[in-house]
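Note that one protein chain of the assembly has been removed; the remaining protein chains are unaltered in position.
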Amino acid sequence: MSSSQQARAVVLEAFGAPVRSRELPVAEPGPGAIVATVELAGVCGTDVHLQAGRLPIPLPVVLGHEGVGRIAALGEGVTEDSLGTPLAAGDLVAWGSSISCGDCFYCRDAQEPTLCERRRIYGINRRADEWPHLGGAWAEAIYLHPGSMVVRLGAGTPPEAVIALGCAGPTAVHGLLGVAPVGVGESVVVQGVGPVGLATAMYAQLAGAANVVLIGGPASRLERARALGVGDAYLELDAQSPAERLDAVRELTGGRGGDLVVEATGVPAAVAEGLELCRPGGRYLVLGQYTDHGPTPLNPHLVTRKQLRVLGSWAFSQADYATYLRTVPQLAARFDLPRLLERFTLGDAQAALDAARAGEVGKAVLVPDAG
Amino acid sequence: MSSSQQARAVVLEAFGAPVRSRELPVAEPGPGAIVATVELAGVCGTDVHLQAGRLPIPLPVVLGHEGVGRIAALGEGVTEDSLGTPLAAGDLVAWGSSISCGDCFYCRDAQEPTLCERRRIYGINRRADEWPHLGGAWAEAIYLHPGSMVVRLGAGTPPEAVIALGCAGPTAVHGLLGVAPVGVGESVVVQGVGPVGLATAMYAQLAGAANVVLIGGPASRLERARALGVGDAYLELDAQSPAERLDAVRELTGGRGGDLVVEATGVPAAVAEGLELCRPGGRYLVLGQYTDHGPTPLNPHLVTRKQLRVLGSWAFSQADYATYLRTVPQLAARFDLPRLLERFTLGDAQAALDAARAGEVGKAVLVPDAG
Amino acid sequence: MSSSQQARAVVLEAFGAPVRSRELPVAEPGPGAIVATVELAGVCGTDVHLQAGRLPIPLPVVLGHEGVGRIAALGEGVTEDSLGTPLAAGDLVAWGSSISCGDCFYCRDAQEPTLCERRRIYGINRRADEWPHLGGAWAEAIYLHPGSMVVRLGAGTPPEAVIALGCAGPTAVHGLLGVAPVGVGESVVVQGVGPVGLATAMYAQLAGAANVVLIGGPASRLERARALGVGDAYLELDAQSPAERLDAVRELTGGRGGDLVVEATGVPAAVAEGLELCRPGGRYLVLGQYTDHGPTPLNPHLVTRKQLRVLGSWAFSQADYATYLRTVPQLAARFDLPRLLERFTLGDAQAALDAARAGEVGKAVLVPDAG
Partner (left out) sequence: MSSSQQARAVVLEAFGAPVRSRELPVAEPGPGAIVATVELAGVCGTDVHLQAGRLPIPLPVVLGHEGVGRIAALGEGVTEDSLGTPLAAGDLVAWGSSISCGDCFYCRDAQEPTLCERRRIYGINRRADEWPHLGGAWAEAIYLHPGSMVVRLGAGTPPEAVIALGCAGPTAVHGLLGVAPVGVGESVVVQGVGPVGLATAMYAQLAGAANVVLIGGPASRLERARALGVGDAYLELDAQSPAERLDAVRELTGGRGGDLVVEATGVPAAVAEGLELCRPGGRYLVLGQYTDHGPTPLNPHLVTRKQLRVLGSWAFSQADYATYLRTVPQLAARFDLPRLLERFTLGDAQAALDAARAGEVGKAVLVPDAG
């Protein structure tokens, strides 16, 4: 931090305008809260959407829903992390981005906290002009409220590995381990090779899939996946027609289609193709339809005739985030995660956003103390 | 039967033409087979489609995939029914309509026999001009091949109750008990009040649903459901706009939508509405999209945002049919099933088909020995 | 209440000694809290164990973990019940007995709040000599802390019906609907006809079990179940040997044993018998082994050979309690629940405990304003 009282932060003040660097006061942590200095903060496609004004959020806001840092100060009563490990100033920690209300039908009765309508999310719906101001990870410090999922990072969980997948990691955990678990020996087809597609494919491999087929583009992204050891076969979107891809997937899956097909594109038209790519009796995980583009032509007969299970997955819970952190060492042992990183200073946050928008980088991250 | 050698049967000889009454030879049952006289045979919407030539079947065929009858002759080695109960000539039995191959990926590996591509179905894909000719229930006798699910009917399982739901009964079992089980206390919305919708609603009540909302038309069909004690609330299709129905369903379900919504209409457009009627975190059972009408506009964002499970269900297995027969006494104790029946003679089969097409009757059944 | 400042309460001050009636101060509800006057409070077998000192609890304690009452005062910020229904003074409410910490591995990560090691339970581990004193339902008033599951009772949920099953109701919900769901048409065998056995059998019937066999004693308890319409067959414990009971159960279940067998006795030896009563491929719900009697001879070969699922169920969560209240109208429509009640005044609390210990009554309840 620039001083003990102030921290620099990247603030979105107006939709469509460049982000601004501001000095904001660092609050003392209240009971149950934590103040952490940020070591690495991820830049995510959602940040691009936020800046463009595509999501209804309050402004101004300190961006950054992905972060890893060190404990600066512990509020009264905080002696352990959320998994029961003792915590002290200086400890390296990661935190989940959201806090559900714990009280509504979805939190308490249905036990589906990702559907909570009162979720508070760091870097998204916490105003920068209200106490405690530092509500996002694109800053020298962040104020972590009581109820946050904060986990001390052990030796096997390097911060670079945690941040390399960003929120795509726990999103894949929620979808692929929670909503539509993969069985050992199964064939998995992943539509999309952005962060969510990549993370999903990694978890499919970790879960024992016999065969992971990646569909996407451009070729450079498929190449990046291949270089990381992610996926067993690659179909370039622009090189084939949908009918050719269907043939190719069938050939790779014993003639039947994928046991599990994962939609990780955000493009509505991908869903029509995905239903075709599933084998009879298969599952289709609709993981990427985050924005509402309205209706698209889909054939419901396929759902009945092939007896499909079409499964939606929204966001991730604190439990998913805990599972994510628990499995980062396994991912890191198998895939060279830090290789994905491209570092930016806080001052270059707008350049990082631009790079993320262009899809040029594996994973843009901000390093607050780098300048 | 008219003689010990011949049986009258209703044969579909050409698509679009009236069915014809023919005399066909009664074969001696081979090892493992059974010949039964038919007491009651159901007329189903599928029969209407078959006559219209909408499904690719071989002709000529003795129609009738729903039947109850009496053992006339047992082939070598047949001493018990499919559940282990001793069998003798004269016993009252019901039989499942299909025999899966037992050998393919879907039968043996995936244990999804309804997806078997070599299923043989009485009254649908068994030729009348080949031995043993009597391959459907619209006849004085039927030849039941080895591998059929044949179950002796006990005192609590009257033939009228078995036939009253026809194949809609086991179809509802497969979908509602197998694919998308209902929990005690749940809210269920059923789109469609034809036989499948009615059977589904009955099973939802049997399974402890707190609240079953029926959507359909015309009013007379809703009235028939209400008179039978099926459903707790009724929304007439033509009386309300989709937006009004959505409001009405929310009001009936604590403001959120159905825990489970069941599509039992066969109309593609119903699917778009059904996705709206599900509560966040809910399930949507796509049970009625049996014919391929091609794509229809659907919003996949709802699947992700509401984290829906959209579940297809195709046909029913022999296990489902066994469950159906096991639960007919429970249905019969709760609902006046025989009240649904409208009887026709074999000679009036075309009139029965016409009545089924017009949707005028609860359940048209043929009574072979009635004339 | 005897005055606006004081409420009479039944306090357990020493193990093995009679409970005492005391006047305790009524606190103002803090933010998020509620003070309710108690209309009906249940007496449970656990209360008998608590008095005997069989469980390690702090003393003194106001007993009573089952209650129904009326809102006396709402703390700041309380405008709705836990399901989102508006709340006002005078409203009739029921409340769940426990509050889990929301923070530990079991609450947040494993989503098994019944396993939380820091659960606070009304009438069990809240001291009467510390603010806010009124921590149990055996009193004119109770202080309901923030985080309690409080639900307004609608017209279909009469207080007598809610209290008639006491905590056995939600315990059965957790076990029978959550841990080991019953399918329509299944055979269920329940060992034990105390409150938990009775509640379990009711839910099995609600869930569509074809056949519920009750095993227990003495004969008067089986007779009480039969009079209520609970169960389809009854085996008296003392009238038959275990081998005879096994024969009887097989005869009632098609020769194979129960699809689901529920242990609701608390007697370790019942488990050995229960494993025998399950059919191959069946489930055994171990719902009643609440106290540790140490090892008992059991044959693990049965678990492997019959491929059983032996499922433990501990306590119930707030979600289970919500499901319970949601389904009380369904129970009440089918079973004459209030018939189980036997009313006592607060002053007769010791007599109520004695009656519960003797198993003489259906359900002993205290009526605080009855004297």
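First chain written, first letter: the chains are A, B and C, and each begins at residue 1.
As a convention for this text, a residue touches a chain if its C-beta (ideal position, glycine included) is under 8 Å from a C-beta of that chain, and two chains touch if they have at least 3 such contacts.
Fair warning: this is a prediction, and the values are worked out from it, not measured in the lab.
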Just one of B:L59, B:C104 or B:A355 touches the chain that is missing; which is it? B:C104
Residue in contact with the excluded chain [from B:V11, B:L115, B:L134 or B:M149]: B:M149
In the full complex, which bits of chain B touch the chain not displayed? Write them out. 82-84, 102-105, 108-111, 149, 318-319, 322-323
Missing-chain contacts mapped onto chain C: 105-106, 110, 112, 114-115, 179, 256, 263, 268, 271-272, 280-281, 286-314
If you put the missing chain back, which residues of chain A would it touch? 83-84, 177, 181, 183-185, 203, 206-208, 210, 254-255, 323, 326-327, 329-330
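As a convention for this text, only the chains that are shown with their structure count from here on.
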Copies chain A and chain C touch via same or different residues, half shared test: same
Just the number, please: Cα centre separation of chain A and chain C in whole Å. 42
Rounded Å distance, chain A centre to chain B centre (Cα mean): 45
If I count partner chains per residue in chain B, which residues reach a count of at least 2? none
